[in-house]
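Below is one structure, written out as structure tokens; the observations come after it.
Complex shown without one protein chain; remaining protein chains in place.
Coming up: chain A.
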Amino acid sequence: MQKYLGFQVMNPVLVKEFRGRMRTIKTPLLLAIYLLVVGGITFGYMYLRYSNQVFFRPGESKELFLILSVLQLILIGFVAPGLTAGTISGERERQTLNILLTTHLSPTKIVLSKLVSSLAFIGLLVFATLPVYAIVFLYGGISPGQLVGVFVTYLVSMLLFGSLGMFCSAWFKRTGVSTVLAYGLSLFLLGGTAILTLFLSEYISMYQYRTYGSHVGFPEIFYFAALNPVMNLVSVFEPSVVMLGQSNGTSAAQAIPIQPTLYYALVYVPVSALLLFFSVRMVSPVKKKLFRKAAR
């Protein structure tokens, strides 16, 4: 099985990446900055919010939890492509990719190892913020199901943004270009999709007023809204978010056609797989023909 996946738990690329990553000053620095940002905003918010209150309300802790989660998601959206956007192009620029490709390591193995090592590092970042979560969780108001929802969204997002950076890195020769494009695309995923969805929702409402004289609703907006990572994550706490008031008379919870987190995974896991597939193809020097040409 491992052989077919072209992957082993500890293969040399992983070992080297981990070793290299743990040896530079960049790693603890990035970890420290990350914790400072997440912790600083959370505790800053708590301080401002609660410093003049005598007791806490669970509902407000939920709000804080939501802010913390969204913040972390956006950070994943920026750290993941940043880490992967230089992996393949970096090897190219360092003139080490060719050598690597003449070894027994398959392009699949190279790409997946690089992805896993980057994701493991983001995993470390997220894991390191657990104490912050624990403190917020202590205030109550969050169900374990919601917690699972948040972390599944994180996992899928890490895969998605990581694959996106990987794809750019395999596509472009220069790390600079690859990084800019990867950030552009993740910015679009994080913000662009939300703006487009809002526009679409507004347009449909307007259209319905004009044609039917009333607002009929457009529950299908869910399929667009839930594609936005932030809206999807918020829907773990506030399901109505992904309906944008287009529930068609029924309540938002009833109108949601499929569990948002599940939908998110069902769309983006295959998208990531496809991005990785094309990354591997772009890295392979001698391409296996997708469709064997008829013998001439």
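Here are some notes:
Heads up, the rule we're going with is that a contact is a pair of C-beta atoms (placed from the backbone, for glycine too) under 8 Å apart; a residue touches a chain by one contact, two chains touch by 3 or more; residues count from 1.
In this text, contacts and distances are computed from a predicted model.
Entry comment: the absent subunit's protein name, as recorded by UniProt, is "ABC transporter", drawn from "Formate dehydrogenase iron-sulfur subunit", "ABC-2 type transport system ATP-binding protein", "Cytochrome c oxidase subunit 1" or "ABC transporter".
Within the complete assembly, A:Thr96 is the residue of A:Thr96, A:Ser143 or A:Thr250 that touches the hidden chain. On the side of chain A, touch with the chain left out of the figure occurs at residues 11-13, 15-16, 19-20, 23-24, 94-96, 98-105, 285-287.
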